[in-house]
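One protein chain is absent from this view; the other protein chains keep their places.
The chains carry the letters A and B, assigned in the order they are written, with residues numbered from 1 in each.
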Amino acid sequence: MKVNSRLKAGLICAALAVTGGFAHAQDSVAPGYYDALKGKKIGFVPISMGFDLTQGWLAGMQRQADQLGYTIDVRDPNWSVESGIQAITSLIDEHPDLLIIQNNDNQSYNRLVQQAAAAGIPVIQVQQSVETKSDAYVGPDWYNIGTVTAQALVDKCGAGTSGKIAVVEGATAAPASILMKQGIEDLVAQHPEVKIVSSQAADWDATKAFSITATVLQQNPDLCGIAGFWDVADTGTAGAIREAGLTGKVVLATSGGGNRDAGCAKIDSGEFSVYHSYNVAGQARDLNDAIKMLLQAKLPAGSAPFALLSPLVEVTKENMSPSSCWTLDEIGKSGG
Amino acid sequence: MIGWVRNRLDAFRGRGAYAATVPPMDGALRPNTRLEEAAVLARVSSPDNLVLHQGRVLFSSGAVIMALEDGQTREWRRCAAEVTALASVGETLAMGLADGSLILASDADRLVTGLGRCITSLSAGEAGQVIVCVGSAVHCCDEWKHDLLTGGASGSVWQVTLADGVAKLLAQGLSWPAGSATSGGQTVVVEAWRHRLTPLGGVPLVSDLPGYPSRLSPAADGWWLTLFAPRNQLIELVLREGPYRKRMMREIDPDHWIAPTLSPAVDFNQPMQGGAIRTHGIIKPWAPTRSYGLLVRLDRKFHPIASYHSRADGRFHGITSALQMGERVLVTSRGGNAMLSLAEVQP
Partner (left out) sequence: MASDVFTRWRYKLVPDKIVGEILSKNWVDNAIPVLFLLIALGVFAALIPNMFTTGSLGGMTRTAGEYLLVALGLTIVVMAGGIDLSVGSVFALANLSMLALGGVVGLPLWLAALAVLAMGGVIGLVNGVLIGYLRLRAFLTTLVMLIIVRSVTDTLLLSYSKQMSSVQIAGPVWDFLAFKTILGVAPSFAVAMVLAVLAHFTLTRLRVGWHILAVGGSRRAAHNAGIDVRRTVCLTYVMSGMLTAAAGIFYAARLASLGNDTGLGLEITILTAVVLGGTSLGGGRGSVFKTFLGVVIVVIITNSLIRLGLRSGASSLVLGAILLIAVGIDVRWLKNRAKLLARSYVSPTYFALPPLQKVTRAPTTPYAINDLLSDAEPIGVGEVDGPEDVILDEEGNLYCGSRDGDIIRFLAPDHKIREVYVHIGGSTLGLAFDREGSLLVCVGGMGLYKVTRARDVIKLSDETNRSWLSIVDDSRMRLADDLDIAPDGRVFFSEATIRYEMHDWIIDALEGRGNGRIICYDPRDGSSKTILSGRQFPNGICMVPDGQSFLFAETWGCRISRYYYEGPKKGRVEPVIHDLPGYPDNINLASDGNFWCGIIGMRAPAFDLAQKMPRFRRHMVMQIARDEWLYPNMNTGGVIKFDLTGKIVQSLWDGVGERHPQVTSIREHRGYLYLGGIFNNRIGKYKIPGADPNWTAGQAYWGGQSYEGAKP
């Protein structure tokens, strides 16, 4: 069964890959393609609309929606789980054709995903996934990001350094944060020369990241590296390092959506040492693909879960190019 | 637009210019019972205008002019009609009658006509002149309630020269001029319905009195002002309530109107206000009332400095005239049918 559904998803993927390039596919090429999408309604409940990731996804999704004639109904809980629950509950009542949700933690939306499936609404979970797997997951492999981030630090903080690294986590209950931390801890465990001296949650907040980092640097003046969990928050981490006069001396490895200002610019200025981008523009494309697949396949909700994991791109000063990062404008014009 | 809306709103809620308020009796006008406790010199029916003519105290009562001598009253002269005003100017006694004639009596009577039927007050003007107040061009003297309730403003003030009896119009369009006084070349006129004293051609000296003022007479160092009726919130309301006022005037006997009166209510057909219910056998002195006794002493600049009251529960209401006689002041209470004598007049 599982193989079967995976296969199906794969086939759809392949079909899309073929057809997607043509602006006006003939009916003979993709029978029912336009009809399957036209006039549909998609509900989108992000954590908040106020930051680069969600803005980027929406810009990409909106572009396709406009082209293919379906609508995206955005409900913005503004970082409140409570509001998010209300938004999703009410959306389920309104019965959209598809639901895209981004959760805060791995618990709160659990039951809602089940409810949506029961109501026959396909659900795409973006960026983070709750325990209940839904029709599609679009987002990074967080454990992997944790591993590569840790690897970058291990590489630079080996022999000849203090070997001390600090971890500036996201929100303690967020699956992304938990998995990344797991990845980091697992990798560091294999390298006895490196040890984690601090691991605190900055709640995806630059201000908190700043104060945590500042404290850690005071306590450990010989700190070698810091593992950041998100570029936006690590603006604060980098700020604390700069304030301590340690820019370039303390390795800061982090990850993020690849926004030009949040990511590449910081690499360019040397504030970030290593940066792994899961490329929001690509994620937007993945989301669009998932939308098209699910709306065409019309499978019973939850019957064939699949994932579109975001490929990671390592960006350093050396390999950085203008296309390494994106801006919202670009996604709005040509992304997704 | 906003002004209009505010105006309508005020009219509806009875605020602003439409407020049925009455100025409080305060300051120099603080209530007392000095008038109520004054000595009664004589019981006379409707005594009105007091004058001192050639050393003799005269006052009008209906169509008769009475003389007060040694505490006794006697008929001095009987006229053809009700005497509405008196003034003594030198040798001459000026008499205003309800039939509209002004009689200038010295050695012989001289008749001046053409001043209308409502001579409310006479006073000595500049040498050889009489100032005549004509309350209304529409109503006669005993129709003063009609004039008040119809918002009368047709009164006039004249100056009559004793020598030739020629009348000269000084002012018109006044709201029931009921008294006047001349000093230092300036004539001050009392406008009853506007509760104020105004020099001819000038701005009001005193305004917003708590009653309807009438005659002015000289005091030792200033003036006496009589107020023949009090202002009353209910009456102020009726003055603003056109439909009710018109029907009341059309359908009801004037004695039973909601209007000021000269005498305390005795007739059970007269309207009664809530605060005036006789409780435990008495009416409260501060009860709302349509009649009142009030005599005010003014300084030379016509500002009130003392007052003498007969309150809601009192007898001597409807004060129309006062006459200073040395240390004493004679007062007529037209509503109380009494001639009073106030002894201590120094404030």
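The rule is simple: a contact is a pair of C-beta atoms (placed from the backbone, for glycine too) under 8 Å apart; a residue touches a chain by one contact, two chains touch by 3 or more.
These numbers come from a predicted model, not from an experiment.
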item	value
Touch with the omitted chain, as defined above, among A:75, A:195 or A:317	A:75
For chain B, the residues touching the chain missing from this view	13-14, 18-20, 232-234, 236-237, 241, 243-244, 247-248, 251-253, 256-258, 265, 268-281, 283, 287-288
Residue ranges of chain A at the interface with the undisplayed chain	48-50, 73-83, 85-87, 89-90, 92-94, 104-108, 110-111, 171-173, 178, 181, 200-201, 203
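The working rule: only the chains that are shown with their structure count from here on.
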item	value
Centre-of-Cα separation between chain B and chain A, whole angstrom	96
